[in-house]
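What follows is a short report on a single structure.
Note that one protein chain is taken out, while the other chains of the complex remain in position.
Moving on to chain A:
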């Protein structure tokens, strides 16, 4: 009994962990690539990247179904590789990743742009390669802002419901993340079970925001800004 109680938490952490890792890598690379660069259509591209933040999750879920469904563009191709997205853990990961991506991209983008270009320029005149400048100047200076984005992304991924339900469905022991499990527990009148998970997810969310608050205060103090 104890095991089934904790299964949704375990699945949620797994889904949010994997999706946050993916989103972090892709978000940071894209943000770095697009920062301090202007080209035709950049505004449109950035709007598209941020779109999942303003759309209802059901709309995102619908779009993902079209893409990843059996007859979808990507779904068909994945099916030929024997990979199924719909009604699978992978589906939950993709839904969480897409919905939480804008938070990471936005944070990383702001963080990169807030790094004073003079630091990078002075490093260039000192002979440092672009690669070295990124690792020793840009990334460390942008890190506090990015870490905040990382925590928000994880929290958002953990709380994802609509798109997850549409793409991954509700398969107990397989795709029942905490938010989905809460919904179906309430639906079937299992208030006690739902309350237990609600407490868990509220504690996780609260720890994330508390830590974020503490961290940003500490960073401000340490850098003397």
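What we mean here is this: contacts are C-beta pairs under 8 Å (C-beta built on N, C-alpha and C of every residue); 3 or more make two chains touch, one makes a residue touch a chain; residues count from 1.
Here is the rule we use: contacts and distances are computed from a predicted model.
The unshown chain of the complex is recorded in UniProt as "Molybdate transport system ATP-binding protein", chosen from "Imidazole glycerol phosphate synthase subunit HisF", "Acyl carrier protein", "Spore coat protein CotJC" or "Molybdate transport system ATP-binding protein".
Here one chain is not drawn; of A:56, A:140 or A:173, the residue touching it is A:140.
The chain not shown here is touched by just one of A:6, A:83, A:122 or A:171, and that residue is A:122. Where chain A meets the missing chain, the touching residues are 116, 118-119, 121-129, 136-137, 140-141, 223-224.
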